[in-house]
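Yeah, one chain of the complex is gone here, protein chain that is, but the others are all in their spots.
Right, subunit A next:
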């Protein structure tokens, strides 16, 4: 049934089909006429029968048929005549399906008839048996089967056995595996508690393992395996990191610089306004973060009027990271540390996409607020930031930096009621990893390697949830090697493997302080009289094509991502402290791809030079992005204010969208095909604070 080439029709077949078309056209026009005039006579209905039996794809025909059945039923006198009307419809559908058993209209009509209370489900099951023998993978038949079994209230266990039989017959049956996953989802829901789920999943892993070992090149089993893996890892959403991080000591400063008298490692945060951001990062996108689900306890702040904003470029109500600002009243201006405690309550409220509620978690930190010194802030000047190598000094040799990073990297957040399932999950993943390695030692198979990489990744994620240093092995190098292999073996899916490689690499880099330290540098403003220095994370030249693990980098203020393969910067929106960002020499091909940057209110310096903005005439992301065309932008679309000097909305709305809300001081944009003098002038206009554009000082 599958993978069979279609033969070119012979002369005779072509003639026959054009003859059939003539007949069909005749029938069709007759039917449409009846339909229009609401004629449901026997003769009219017979015409529709003829049409639908030879062309079951005629949807209007089926609709006409439904109207005529309703019409007939109204005048039906007794149950026998109702029965015969409906029987006639079932017979018609059966004939139509003989013509084409993949006709949506015909299957739907059959469901509609059965929903009229006409129940002959045994016959339906027999009919299904025939269709599934003809093509065991036919998803129409499987869909209908689910409909019938629900109607007949056939127990899921019995249907599960049916899928087992079908899989035994031929395990390359995607539909059977899929139905199995549907049935098991129901069964696991019905069986309360973890142990039921654990037993079911354990048996299923064993069942599918036979298929994987028998024919590793067959993908159907692997897809089912992937589903099982998701079920194993499935858990309630969790608050994993926050800014400020748990236990940290924050000293606010207006110029980002404070004499380090404090004995404790101190985080300096530069803020012009008397407010600072709080960011909560969850392990998956959640909704419902608000002042009633998150309690903020603070000595000088009630915390109940906080507004939480989702940090997400696409999903409106769901986000992995959420942002709010804590304000300091003017009277708070001592160096006394204020402690802040945040509690995410286990109440229905914060839920994941799948509807699972979040567990209760706490995070707390202290804040020191300096004297209110607005004058000092205004005096601050900025010289042009240069990303040149000589400006950076590696941190690895500086013990104080290591301490600082250590406090930054202390992400652990207390989770109450630690889920008991994790031991079992870990064990299951261990077993699957061992089997996957065994299989790969005998067979070189792409999807096996991909699965092993996914399993190892899952294993690492599970470890990161549990206590540190519990002896479990971390496998990042193996994962990266697997993806490098896959890129060579399967160049068709290169982009996917590059993305996965990037995610794994970032996870590795951010997994502990020591590795982060290797990528941390001190930026020195040579000319500054104060010898001001900033901590810069330099993830340049790592072949990254996608960003991840941003929840571990919430503290980053200066980030170098140049010389990678980034096509998108999704994830950066969580880095609310980011002030300096280098994205030069990547593969960003449109302004719309920079949309996440819109949310970075602290961003002052941006380098997007030598990308591919404007290089591709077709930009698919442009149509996914909110734009004036889809009215998703909101009321603040004031493009017209800037639309003079020959700037057209059509050409530059995307640049306007990204830059209008940014307060950039410095922008590098050269080396992109889109750049011209007109655009530069436009950019100056929409960003009045811009001082440097492509190295030129603006007046």
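Annotations for the structure displayed:
Keep in mind that, in the parts below, a residue touches a chain if its C-beta (ideal position, glycine included) is under 8 Å from a C-beta of that chain, and two chains touch if they have at least 3 such contacts; residues count from 1.
The criterion applied here is as follows: contacts and distances are computed from a predicted model.
Not every chain of the complex appears here, and the one that does not is recorded in UniProt as "Rab escort protein 1", selected from "Nuclear pore complex protein Nup85", "N-acetyltransferase domain-containing protein", "Large ribosomal subunit protein uL4m" or "Rab escort protein 1".
Listed residues A:210, A:292 or A:543: the one in touch with the omitted chain is A:210. Contact with the undisplayed chain is limited, among A:161, A:443 or A:676, to A:443. Considering A:170, A:199, A:292 or A:543, the position touching the chain not shown turns out to be A:170 (whole complex). Contact residues of subunit A toward the unshown chain are 168-171, 209-211, 213-216, 435, 438-439, 442-443.
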